[in-house]
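The complex appears here without one of its protein chains, the remainder shown in place.
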């Protein structure tokens, strides 16, 4: 999600220019038609390869996207069919091993920032189609992206072998005959190529996905991938299948939720281009998942909290006209000056729904404040169906026109929760500072360097932390 | 808020039937909606009375917080404002006045009429002209913006999605309800 903080305009243009021709997956083309033209291109979109393997302003799949982490900067690789810089020399077996097992042609291990644990479920046919697409339809880019050079001990790639032995799935998706074909298609997409669990499933002690809490919600850097199980309180059990489908297609449902951060990108690059049949399949599957309840939610669904209250009433009247900022500014004043101009003074949003209401909104109704803080810091920038949904960041980048400090964002976040969403969610300036930096600092580097814990496990932990943070 | 708003919509029949101001006020202050919405456990009778009179002078949905601020500002700027409000209330009751269109021509007392106009002006413009200058009591809730809000935004607030407006002219007679 660091990508959110980078200028993506040029990238988008090149993405459209290059992809529009061969795969016709742009908004104007019918997705159904598109899938018939090149099944491999469709798999690539479903798997959202482009999101990580393209640098801002760079050519698609040429790699080089910088992912700054507390452990060092990682760069995605060139996966165009360049024989020197890309995967041009890969056989289909090499390709399959890399995508599904996380092992490069030269035998070294990939860092699990590449979600091969999910891709391991992909069918042979899909891998075959994907291989053909990359080899035949993607233009080779003869350029090497910057090399990833993590500090010791994270630079020892072979350490991943042990983790793989413990946690890597080794069989492709096995259909469940007790469910319909549609359900199975949805389950395949969600667990395999679309890799929903990579972000939405919480991690256990060794950073493995906790199967018992699949899709129950997990933190990833600045953002929080919320509970998408069928639980009626903590999950999306009250959503209709149409709503799930609309959300995946548009990233926006009035009075429910809007996609930002990694999910905004997933909608932009992947879900909006899926066929109706596949979106229906995903909706069918998601409606059937095992409910996971978060005790912190009590009996209040995050989608139904809050109401329109006039913030104007709290600030208007007898105010001085100031020639300097109020050092004791209140949350209500911050809301009025920074948020209300678009979200309106009762937080009801705009009449046409473009600017969402801040009540009946998954972000302000959540028990976890991360997404509200991250949205204020980093904003929203989602391109769907040729239109942009945009909110500026308020200081997540040093170049943002408006810079709110940690204290101000704390006041503002608390005010919005208390007034329009779930009351009493605790927010501190330290939390804001952490989210501003991209999430909790990993102690792994220090721990592993001084050898407190078993080295390989720690490295695995570190690498998987990366995966959670930067996959989507 | 919603239940309070319902309470505020004083029905005219009630007034016509001579419902006493105090009885109305009593039911008004006991409204749980009011207590919950503004944190005032006991609304002073004077404000209740002011809101009742306002409701007749300005036949629209009225924000109780703004009412509070207007009441305070007018109380500061006008000697014996409570008495003026009481006089207006009594006049309304005594003459069983049903709306502002009937009230104003019947008000022969110039001072009383001017006070009524000041109350109306405050609700519409959001400002009270006091002894020590103008006191802003509302911006967003100033009713003058609601009259054209189907076409014009309240300045500084979003009209719509970016570039989603167009050149369609709206008939003058389509008065928004507010």
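In this document, chain identifiers A and B correspond to the written order of the chains, with residue numbering beginning at 1 in each.
Everything below uses one rule, namely that a contact is a pair of C-beta atoms (placed from the backbone, for glycine too) under 8 Å apart; a residue touches a chain by one contact, two chains touch by 3 or more.
Keep in mind that, in the parts below, contacts and distances are computed from a predicted model.
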UniProt protein name of the chain not shown, from "GMC family oxidoreductase", "Acetolactate synthase, small subunit", "Simple sugar transport system permease protein" or "Heme exporter protein C": "GMC family oxidoreductase"
Residue in contact with the excluded chain [from A:98, A:336, A:409 or A:427]: A:336
Candidate in contact with the missing chain, chosen from A:139, A:158 or A:326: A:326
For chain B, residues in touch with the removed chain: 57, 59, 99-101, 104, 116-117, 120-121, 124-127, 134, 136, 139-140, 142, 144-145, 147-148, 151-172, 175
For chain A, the residues touching the chain missing from this view: 7, 312, 315-316, 319-326, 333-334, 336-338, 341-342, 350, 354-355, 379, 381, 388, 390-393, 397-403
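Going forward, only the chains that are shown with their structure count from here on.
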Between chain A and chain B, centroid-to-centroid distance (C-alpha), Å: 48
Footprint of chain A on chain B - complex, ascending: 1, 63, 65-66, 69, 73, 135-141, 156-162, 164
Chain A - residues contacting chain B, complex: 307-310, 312-313, 316-319, 340-342, 344-345, 350-352, 354-355, 390
